[in-house]
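FYI, not all chains are in this one, though none of them got moved.
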């Protein structure tokens, strides 16, 4: 059987350049739709059981985050349920996977995918819980439903907003939300019952449905990077942000979490609202307390490594978290998980993955509860 | 919350005409892509929890099989896992669903869907079995993989071919195949082990991937009804048939089953190759024996109701089963399951569904084994 590469499925993305033999495959990472972002890939190889594959990503050096390939290992799966890391190298221009699959059909991806079907199943099962309501916020550029789950009582004194996958290729963000919702809807979880005495949770598991289905890293179906659209979103370019922002203005917001993945750093960390001009010492202190509490709640979370401090520029107000602090005066954090591994607790077989993201999502209720009680 | 109707998901299909209120919703059944076939629908309604919905399908009378709406009850689900029938009526022109959903988000469909994700998961799990090989036959019009599972030893004396979903909206066909594969790969199933001593199985769980994802009843992405393409298939119009036919010519075929759903009859039955001009008495007898054996193997199967006898026309050779008898001299049957219910064993809650189709798929190994041993 000859080698076949395909990507016509949910989030599939690759451009085949040439397939001479199993040992001589050249591909290009496909651009996001409507934007020049190169990073996400997800494809299937058939016909190489027990044969060593050499897959060269010829344009890896031109990726949005080329340093994301340093020390990076791609993920693979035979059943799209169990994913594992495969030997991957990067010479500054070309990234190469060398792997001998055990079965005829194998999938390779940038990170463990989170499919649109799983997204719908997450909504479906949550709505069956007496603790949650499923709400439609409107439609995306391509007409997909933008859904929100409301967990708890809307009359609760505080409002917690959690949004994920503004950047659709950062699938760890929706794994995180799945873990958080599992905890929040578990009648045996004490953090859930205590948090829900203090607050209602507005959760948008997937801010970017079109980009998710298309297999984009970063943009929606209009080519917009949603996390640069919070200042003046429009229904044409960024309805996803426009609709969520409208709802936030309606409900108010006391705590805002925007869940992401970072291509470069092998750590879990948050970026806060420090760049805001009027960020007060009290806000800074509250932010620090959350960070310290989160470290206790999960050994995967740390604050040693993260983004460098940056001065205020107008762009800051286009981003979700700083915008939330600016608009609501509230604690607002952008949580970043690695595409690579957690260097503080490396797992060579799995790297960072969906299961670890879920654990982190459950753990976040601990610092959230402490923040709500202050 | 106002009523919202959407269908931007796998196999989703509806055209909204007007939504005045929950009790006043007009829709049209959407055409198959590239063809004037009206029958399949699948959509989501949000915002009607505990509110009576009246949904009128204005163009139902113009459906491909308008008599399919007689005594038909649509299916609904809150979680796309448990489906149930809802009150549905037809006045000859308009079909109407009247239903009060228990949750905010509810899906309605023509029949219990079988998603592309589930299709891929079926292939994935089968390939992990030591009894099965997963093989790529080529690509569809839109570039999806056309996969086949080979179960058993290719050197076995006989070759059984089972294909399903030439008509993509007949999802019961892939539920049937899932049930058959579950039995065939079960080490405790005695029919599986005995059948695999006699034959190798070539199974194509989904002949029409593009139509399945698009939510077509009947056609592929070129507008072709695949079950009228077997005489002279081309890679342009019907690559799915072309590729399978090529493979059949390579392997040979001793028994051919083509799995379908029927819009009108509330029964399970087969159509044989009787219309062929040179259909021999021996072939007729063999066909009758299979039918009698199948009745014993499943009380859901019957031969009292079915298609009327038809004289030979050239069109007969364009259809999968007669073509197989013509080309290979073998027993070839088109199996039909109802979209409605089995009138011999009605289940008002579920009607005919995926679970019953799976049972039938497991049961078919019994008449197959008897045929193989003759």
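Some notes on this structure:
The first chain written gets the first letter, and so on, giving A and B; residue counts start at 1 in each chain.
Definition applied: a contact is a pair of C-beta atoms (placed from the backbone, for glycine too) under 8 Å apart; a residue touches a chain by one contact, two chains touch by 3 or more.
What you are looking at is a predicted structure, and each value in this text was computed from that prediction instead of being measured.
Sequence-identical chains make up the whole complex; the displayed set comprises 2, and the total in this structure is 4 copies.
Note that only the chains that are shown with their structure count from here on.
Chain centres here are Cα averages; for subunit A and subunit B they lie 37 Å apart. Touching subunit B in their complex are the following residues of subunit A: 1, 4, 6, 8-10, 44, 46-47, 78-81, 103-105, 115-117, 120-121, 123-125, 127-128, 133-136, 139, 142-145, 147.
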